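Of the protein chains in this complex, one is absent; all others appear in place.
Labels run A, B and C following the written order; every chain starts at residue 1.
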Amino acid sequence: MIIATIGGFKCDKKTAKIAEEIGAEIAKRKHTLICGGMTGVMEAACRGAKKYGGLTVGILPGKSKEDANRYVDIPVITAMSHARNAIIVRSADIIIAIDGKYGTLSEIGLAKAINKTVIGIETWDIPGIIKVNSVREIFSIIDNANDR
Amino acid sequence: MIIATIGGFKCDKKTAKIAEEIGAEIAKRKHTLICGGMTGVMEAACRGAKKYGGLTVGILPGKSKEDANRYVDIPVITAMSHARNAIIVRSADIIIAIDGKYGTLSEIGLAKAINKTVIGIETWDIPGIIKVNSVREIFSIIDNANDR
Amino acid sequence: MIIATIGGFKCDKKTAKIAEEIGAEIAKRKHTLICGGMTGVMEAACRGAKKYGGLTVGILPGKSKEDANRYVDIPVITAMSHARNAIIVRSADIIIAIDGKYGTLSEIGLAKAINKTVIGIETWDIPGIIKVNSVREIFSIIDNANDR
Partner (left out) sequence: MIIATIGGFKCDKKTAKIAEEIGAEIAKRKHTLICGGMTGVMEAACRGAKKYGGLTVGILPGKSKEDANRYVDIPVITAMSHARNAIIVRSADIIIAIDGKYGTLSEIGLAKAINKTVIGIETWDIPGIIKVNSVREIFSIIDNANDR
């Protein structure tokens, strides 16, 4: 599966730890991680994935691959600013929202507008997303989805 | 000014009446109305604007100008699905959110991510948007912004 | 009809004169002019259109309406760099290519890929576009298309 992690380009240490753990769990299961490719939650998730040899795709908003965090294997350079959020969520089988501000909110909206499954941890409280309290819960949902 | 009206492609009569009134008020003030160009709230707002000789721009998600509601003067054909939401909000000086579901939520997120003013009526309760209860309130805010 | 004028953001005086004349002829026929909204051929065409009270739409590549030339009535802010070229040609009923470099070449390709009519003057010699030598020829083709 391709799993998106969405969240802000700035985050506190606690959030980074959660994102890194999520990235690690994605990689352990041999899923591909897709994200916005920048700093903050995106970087933490990619770092976690790379610790376990995962594959990471960064859908970048700017014009340069230099923008990508160092843990992105495949930088996709859209030069489309926030319009690239639509690409991230559409390319993912499941989206995990971690913390995040308005960009993340837009991704939640874009994902739910096309009926994607969004799992949220420490993030916006939007009806239709599956709110969880632990990384363990996220992957019990994902493992179940993958079995079907 | 260019003012965006955002909201669902389906809406009930009460919401359509509000959207139409908002479109009319935009046109009376000689502002340009920009929207997604489709049915529901978008069509009602355009209809209101055209009653008062306003100019309406529809940023269409599909590949054909036939998708535009009949009150769109300028159909802009993006063929970009929901990614066009980013264009609508960026092109507007002020955004008015009316009702709406996940597409509207994504537009609110995209607008606030680039620090745009969003006024909301009967819509998502998101911190950072100006919630109002009447069309009159919307235009007292807009008229004030325009004076500055 | 909505007619696109495409061409470079830099051009010599002779090319600017042609572009301005084309913009004027578009406006005299009450067609809407759509273009990339920037300098060079785009600005000259818009200037021509505004001399005759035409309506001009600029599909801007950047993030700010300040980028638009002063003759653009409706700046559409895509923040999508060259990807906005696809929007310009898809939104037009007919495309007029005037001079231009690689950006213009991409627009010719994008237009022909979706079977649009492209008329070229002093521009790339690409099979499938209608090459003409005068502004008069352009509008005899457009007037014919409009009659059908």
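We take it that a residue touches a chain if its C-beta (ideal position, glycine included) is under 8 Å from a C-beta of that chain, and two chains touch if they have at least 3 such contacts.
These numbers come from a predicted model, not from an experiment.
Participant: For the chain left off this view, which of B:A27, B:V41, B:L55 or B:M80 is in contact with it?
Facilitator: B:M80
Participant: So which of C:A83, C:I96, C:I121 or C:I138 would be touching the chain we can't see?
Facilitator: Only one of C:A83, C:I96, C:I121 or C:I138 touches the chain omitted from view, namely C:A83.
Participant: Just one of A:T5, A:T32, A:N69 or A:T123 touches the chain that is missing; which is it?
Facilitator: A:T32
Participant: Tell me where the left-out chain touches chain A, residue by residue.
Facilitator: 2, 32, 34, 55, 57, 59, 63, 65, 74-80, 86-87, 90-91
Participant: What chain C residues would touch the chain not displayed?
Facilitator: Touch with the absent chain occurs at residues 80-87, 101-114, 126, 128.
Participant: Using the document's contact rule, name the residues of chain B that touch the chain not shown here.
Facilitator: These residues touch the chain not displayed: 63, 78-83.
By definition in this document, only the chains that are shown with their structure count from here on.
Participant: Measuring centre to centre with CA averages, how many angstrom lie between chain A and chain C?
Facilitator: Taking the average C-alpha coordinate of chain A and of chain C, the gap between them is 40 Å.
Participant: Between chain A and chain B, what's the gap in Å when you average each chain's C-alpha atoms?
Facilitator: One centre to the other, that is 30 Å.
Participant: Two-or-more-chain contact residues of chain C, please, as numbers and ranges.
Facilitator: 63, 78-80
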